[in-house]
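Every protein chain but one is kept in place in this view of the complex.
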Amino acid sequence: MQYKDQSAWRDVLEFPIGGRQQKPRRTGKTMVIDKGLGLTEFKDLLEVAAPYIDFIKLGFGTSVFYPAEILREKIRLARSHAVDIFPGGTFFEVAVLQGRLSLYLQTARELGYTFIEISDGTIDLSRTLRYAALRQARAAGFGVITEVGKKDPRDALSDTHILSQIAMDLEAGADYVIVEGRESGQGVVIYDSRGVVKEDTLAYLIEGIGDLDRIIWEAPQKQQQQALIINLGANVNLGNVQPGDVLALEALRVGLRGDTLRTTLVREGVS
Amino acid sequence: MQYKDQSAWRDVLEFPIGGRQQKPRRTGKTMVIDKGLGLTEFKDLLEVAAPYIDFIKLGFGTSVFYPAEILREKIRLARSHAVDIFPGGTFFEVAVLQGRLSLYLQTARELGYTFIEISDGTIDLSRTLRYAALRQARAAGFGVITEVGKKDPRDALSDTHILSQIAMDLEAGADYVIVEGRESGQGVVIYDSRGVVKEDTLAYLIEGIGDLDRIIWEAPQKQQQQALIINLGANVNLGNVQPGDVLALEALRVGLRGDTLRTTLVREGVS
Partner (left out) sequence: MQYKDQSAWRDVLEFPIGGRQQKPRRTGKTMVIDKGLGLTEFKDLLEVAAPYIDFIKLGFGTSVFYPAEILREKIRLARSHAVDIFPGGTFFEVAVLQGRLSLYLQTARELGYTFIEISDGTIDLSRTLRYAALRQARAAGFGVITEVGKKDPRDALSDTHILSQIAMDLEAGADYVIVEGRESGQGVVIYDSRGVVKEDTLAYLIEGIGDLDRIIWEAPQKQQQQALIINLGANVNLGNVQPGDVLALEALRVGLRGDTLRTTLVREGVS
């Protein structure tokens, strides 16, 4: 059953921006960052918003801090709502640093995570190790999301480098590639230090990326979500969305919020 | 029973700023913006803070995304705590755009919403249509809140225009008129692009508005709530308050928070 069938408003209005895909969708994915929701909040979120959530990331290394039974229950709840769930990339990086990748994957598997994020936002990771990890995660039964971009502005990669890394990751079989945006959305890849989208960089990446449907743009701020929807449409993949922003983002996607509604009206010559 | 009777602290302190009205109050209303709270969070909020909440707005078009039974339950809960509830203005605007106003009002009525917001923050709406909608909403049994101000800075109205629109809306029988502040509180009507109150504009509006008790100022940021309380007193109507800020705002109103306490002490010559 489509979520629209469950809405009391389903026969009242058309979405101003049409074509929004419903779950399970190949693109238009929303990835939520969970920085430590309690179990009730987590259930609450899924009950209201699961049709609009495709991935939940337990951010950074927060996975380690949960009592085991609560962690297992969160993972079980996500899966029961058809939401994929994975630990943050920094946690993976620490495992690699400490030579514990196999144990990391085995534990993640046993706990029920469905995806693994492979990143080098903080550590250095050779190309060989990156793709060995990708193959190992896939062999262990996980979906794989890689991430491109350095967290610290002092380590920033060139746009060319980012583009070629994305191409290689997709070629190597990553299901999705995340473009780093951090939890703040500031001073990284397509965002300037105030979080404003650098339209030139974005245009360059859009032009150069082969399969945009497999790119997830981390976009924690509303202005960023808006810019990406206006540039790439309702079914752009967006990540690092705050749990409390999921319905507001869905409204942005379909034109039920002022910012994207206005753009749609102007394009259609209505306003 | 007044909420003060329920406080364990009721005989210990006087509020530094006196005269705060209690529910049901004609003025001093707090309107909360709900961007997608789950049912448990919503109950939790009302249990603790209902005496300090007069209106809940289900922001933008988020109403459409709830499973019908959850939406009905939220509306029922709000009403059972003597809180009025209405869908966001953008939702109304889309209904008007699509020529579905009657169906919109009928569905809202059937679901139990108690107020309707009539806005043109994004669309163009002739004066004739605006007041026809107002009359139609009232005839359908709703309280009516109109909103004045454009969401996009490129469409900004002059202060004179805003003032005359407010006067006409009140004359036409709006219960309250909202001065647009957006969810961000930036770059709209009385706020500059950083969210700071433009004191000149505010003073001009205060001077020109006939019945300030019927104006709701959208003020999502603390600095904005503070400035409006200092200018207009504990019983100013404030909107777009985040759910988690309701008690903190109440503390601001009565001088139990540093910012408004200091102003009170300086005025009284205590400090």
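Note that the chains take the letters A and B in the order they are written out, and that residue 1 is the start of every chain.
In this text, a residue touches a chain if its C-beta (ideal position, glycine included) is under 8 Å from a C-beta of that chain, and two chains touch if they have at least 3 such contacts.
Remember, it's a predicted structure, so these values are computed and weren't measured experimentally.
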| item | value |
| --- | --- |
| Residue touching the undisplayed chain, where the options are B:K57, B:K74, B:R130 or B:R257 | B:R257 |
| Contact set of chain A toward the excluded chain (per top definition) | 35-41, 59-68, 70-72, 90-91, 93-95, 97-98, 100, 103-104, 107, 111, 121-124, 151-152, 182-184 |
| Positions on chain B where the hidden chain makes contact | 3, 6-14, 16, 40-41, 43-45, 47-49, 51-52, 222, 244-248, 250-251, 254-259, 261-262, 265, 270-271 |
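Criterion: only the chains that are shown with their structure count from here on.
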| item | value |
| --- | --- |
| Whole-Å separation of chain centres (CA-atom averages), chain A against chain B | 33 |
